[in-house]
Every structure is written in structure tokens, then in C-alpha cells.
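Heads up, one of the protein chains got dropped from this complex, but the rest are sitting where they should.
Here the chain labels run A and B in written order, and each chain numbers its own residues starting at 1.
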Amino acid sequence: MVQLQEVTLDELKHLVSDRAIQGETMLLNMGPQHPSTHGVLRLMLELEGETIINCVPDIGFLHTGVEKNMEAKRYEQAEVMTDRLDYLNTVGNNLAYCLAIEKLVGLDVPPRAQVIRVILAELQRIGSHLIWLGTQSLDLAAMSMFLYCFRERELILDILELVSGQRMMTTYIRPGGVWRDIPEEFYDAVQQFMAMFPARIKQYHGLLTKNPLFIDRTKGIGVISAEDAVAWGLTGPSLRGSGVALDNRKTQPYTGYEEYDFEIPTRTAGDVYARYECRMDEFWQSLRIIEQGLKKLRELDGAPVRSSNRKFVPPPRSELGASMEALIHHFKLWTEGFDAPAEYVYMPVSSPRGELGVYLEGNGSNKPHRVHWRTPSFVHLQALPVLSKGLLVADLVAIIGSIDIVLGDSDR
Amino acid sequence: MNNKLLKAIQTIEKRFGVEEHIFRDEYSLIVSPGDVVEICRLLRDGFGFDMLSSLTAVDYWPEGDPRFHVIYQLYSIENNINLRLRAPVSDDNPAIPTIEGIYPNANWHEREIWDMFGIKAEGHSDLRRILTPYDWEGHPLRKDYPLGYEEVQFTFNADEIDAKKPYVKE
Partner (left out) sequence: MGIEQKLANLGIVTTTLEKAVNWSRTRAMWPLLSGLACCAIEMMAAEASHYDMSRFGMELMRASPRQSDLLIVAGRVTRKMAPVIRRLYDQLPDPKWAIAMGDCASCGGVFNNYAIVQGVDEVIPVDVYIAGCPPRPEGLIHGILTLYEKVENERLTKWR
């Protein structure tokens, strides 16, 4: 299948206005390979001069068939594929999948594991927002921000590597808790990061927030009202920029988020600048949560980090030589895995992009019957024509950055 | 159970006669496909369910009858309640009326279930494939569609699999 497909104009006539067919407006292809589309996204633009009449997104260039592939693997094997969906929020994807499994089979999670999950999820949120900030600034020609953000992100990746051995695709969060306990250097590493990061955030604010060039390119661009945003299904910072204070960590708390004290930043303008400010404020809130988490973690020193329900969680290797039941459980879990009932659950989680929901249905066997990922990028891309009507192509680039899409998340 | 959710479910049960299914504090109503549009409109206007979280489908081939279930996940922001609707759709000419007029969000979700399952959304403005290439045949997430698995190369069959793979030399 290496030839390009020919699509005639008849099939796509309903997408463009009549003026395009007569040749008055120009059809431009902002193709899958483009420096500003944040991945392989294809946009068919209908332009009059530089103004956008209509913008039709064409996705599917990264469609990996994860949902079908997860039906062919056991529950624990399928977790490996979840990292690679939204590859900037790998810990969050693992967390959403494991929470769905725990809800489905009724598995408990010890408190120390919950605190570790919260700390890693918030670190991952900071990392993802750093990449958002770097790439959005790169699109608006503030190139040094890109290098600064990646420098900060290296420290977060070092912490993830310390804990799990891998920089990005950690698969550290497993059903029942986390894979293994954190090493002692974790406290120092996180505290070092938290000591130097606030000064960096102030640096970023100094570079961008009052910069007249940045304000000109982002204020009043891509405005969406609160009712429209809710109707189009926007969630996360894209919705909070329009004034609706909705966050799954507060409304449907999971992993012990109800015990932490943090706020949900919102703005009312609904434009690119408001969404930028919401995400910048989330840096501070994530740091607050991590600080509280570290205190709780110190108090729970020595507690177990994974559930002791041996029907779902393998025993530690040290027990295998001593106990027959441990050997049998290990054998059953490694050859057959655990079974889940023929029921269905929906688990919404707050990812840096918005609401990430996992619909998990079991069928009594050891493989999932259906896993559906309600991903925020898929839903946000639908709203792109509404956000960019009547604006210039340069504004479109700022808007794509502000809704923070990741194509692995959108195409699955 | 939340009062508003209780009232919504009771109203729908009285008017439409639906089944209820509860698991782990999640409420699902099994509705018939013809009633879906009216129920969604009633929920949005009367009970404040203003956001469609997710729209997907499940395939129960071969033992399920009817074969597909289309699942709507609705969420109310002001009351913070979740409700799920399930509409069974049969196998021959699977179709379900579109709720694009009520939740504009449903546009791409319905294109996705057309692409992945072959369930047509009647009245949809723009029903074409969204995730697979433009001329793909078949509906990948159906249970009778093969995974497209390429055989894993071990030492005993590495050479014969290599000979069949379409490598490009220039």
C-alpha cells in the first residue's frame, strides 16, 4: 500500500464551501509532516487570502489499533500498550488503566502506593505541561523556551528513571499498587527538583506573560464561550480557560486525591492566553500536591506498596522458595493471568490534557472484552474549526498549541 | 444515590420502560435505539446532563444477540452525576439515529463507530472513515475481523518469514 490514494473532489464537496469549487478561495493542505502540527495531523484549510474560511482536520495517521490489540492480550500484558497512547502522560495512562482494573475486579490499594501514585502523576503533569510550553513557544518563535523546558524535563525524567528504570514508558503503576518500593534517593531527588523549579517558573513568566509580542499573538485568539466549550466536550485546562471549574481530581476523586489541599485555576476570557495562564498556574498547584505527598510518604515509611491479594498480585520472589501457595499463585498469574467478571466500568481520570476515560469491559476470561479510551485530544480536535473560524493561519498555529493535542492520544 | 439522578432515572423508566443495571455505583439504562434521541434531549434539557463524555460500541459476536451495544456516557456538571445509556443494535444493517443535534461533540464519535464497527449513524452530516485509511475495507473492531498479526520470527522460521516480507531495496 505504498501508492497515494486518489480522492476525487466529489467525495469531499460537502466539506468545502461553493466558493472553493469555483476557485475563489484556495484549498491548502497543512500536511501530516509539518513543524507546527505537533505530530502527524493533517489539516485541509480553505483560505481566502490568509483568512481561514473552514478548517477540516484529518486524523488517523497514527492509528495504532491499540483497542483491538489489547483485546488479544491479558490484562497485565495489555498495560504495556497503555504507555504508548498519550506518550507525554505515560504515568497517567497506566494509572487510568490500573484504576479501571481495580474498580472492575474490586482490588484494594495500600495507602503508601496511593501516595506514590499521586506524586508521580503530578510530576508527570509538570513534565507534560513543560513540553506544551516549550512547543507552543517554539511555534510562536520563542525558541529559547523550548530549550529551557527540555532542560527542566530532564530532571523529571531522571526521577522517573530512578524509580522505575525507564525514562518515559515506565509501566511502574501496576494493578494493586506500584511495582516496587521507591529507593531512598527519591526524597532527595524530588526535593532538589522542588527547590529549584519555582525560580524557573518565575523565569518563564518573566519571558512570556507580559511580553507584548506574546500577548498580541494570543489575546483574543481562539475564543470559545463556556456553553460552547461544554457542548463540544472540552475538558481540562481548555475548559477552565473559559470559566468552568471542572476537574476530575475534585469532582470524582481517585487515588486519595480527596486528602490533598489544592485549587483548580480558572480564567474567564476563553482565549489562548487564558488557557496559557491556567496551565502555568497548574505548575504551582502540582508543586503543592507533591509537597504534601512527600510528607505523607515519610509517615508511611515501611508500609507495603502493593496489594496482598494473591489472586491478582504476584508474590515477592523471596517467598517463592518457602511457601507452596506462593509458588502456585506465581505460576497461575504468569501462565494464565487473573480473570475479570463480565461487567463494565468507566473510569475518568484527569490527564494534563483533559478528561481521560477508560471504559473497560470484561467477559469472565483473562483478556479484556473491550477497552475504549475516551481521549481528550480526539474530542478537542473536533472543536478546531469552531475555534479558528475567520482567523489567520498564524493564529491557527497558536490555537493548535493551546488545546494541547498529542496525536497518539487522539488516534490511539 | 443522588436525588437528581434518582429522579432522572425514574422519569425515564416511567416514560420509556427501560432496564436498569447497577455495578460499583455506576448506573446504566438499557434503552431501545429508537428512543435514544428523545431520552438524550430530555436528559440535557430537563436534568442538566450537558456533557457527552464518551460514545462507543461493543461487539458481542458470536454469542450476543443483539450483536452490538452502543454506549453513551453522559455527565452533568452542575450536579456531578454520571449516567450511562446502552442501546442494543442488531446485526443486519446496524444503524442508530444520530445525536449530533443534541451534543455536537458526537460528530467524530459516531464517525469512529462507523469506521470501527460499521454502525451507521442515521442523519449524520458527514459519515466517512476517520481513523483508518480512506479506502480501507472492513470494520476493524468487530470480533470477526482478524488482528492482522504477523508471525513472530524465531530461529527456526526466521529465514522463510524474511523471504516473504516485502523489503524495499531502493
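Some observations on this one:
Definition applied: a contact is a pair of C-beta atoms (placed from the backbone, for glycine too) under 8 Å apart; a residue touches a chain by one contact, two chains touch by 3 or more.
Because the structure is a prediction, the values reported are computed rather than measured.
Although it is not drawn, the missing chain touches A, B when the whole complex is taken into account. Touching the missing chain, out of A:L62, A:L207, A:A269 or A:L300, is residue A:L62. Although one chain is not drawn, the whole complex shows that of A:R153, A:R217, A:R275 or A:H369 it is A:R153 that touches it. Where subunit A meets the chain that is not shown, the touching residues are 1-5, 31-35, 39-40, 60-66, 68-69, 80-81, 84, 87-88, 131, 146-147, 150-151, 153-154, 157, 167-169, 407-408.
Contact between subunit B and the absent chain runs through residues 132-133, 136, 140, 145-150, 152, 165-170.
In this text, only the chains that are shown with their structure count from here on.
If you average the CA atoms of subunit A and of subunit B, the two centres end up 22 Å from each other.
The touching residues of subunit A, counted against subunit B in their complex, run 1, 5, 7, 11, 14-15, 59-60, 63, 65, 67-69, 72, 103-104, 106, 230-233, 244, 246, 251-252, 343-346, 348, 355, 357, 359, 361, 369-370, 372, 374, 378-379, 381-382, 411-412. The part of subunit B that touches subunit A in the complex is made up of residues 23-24, 26, 28, 50-54, 56, 58-59, 71, 73, 77, 80, 82, 84, 103-105, 107-108, 112, 116, 125-126, 128-135, 140-141, 145, 147-149.
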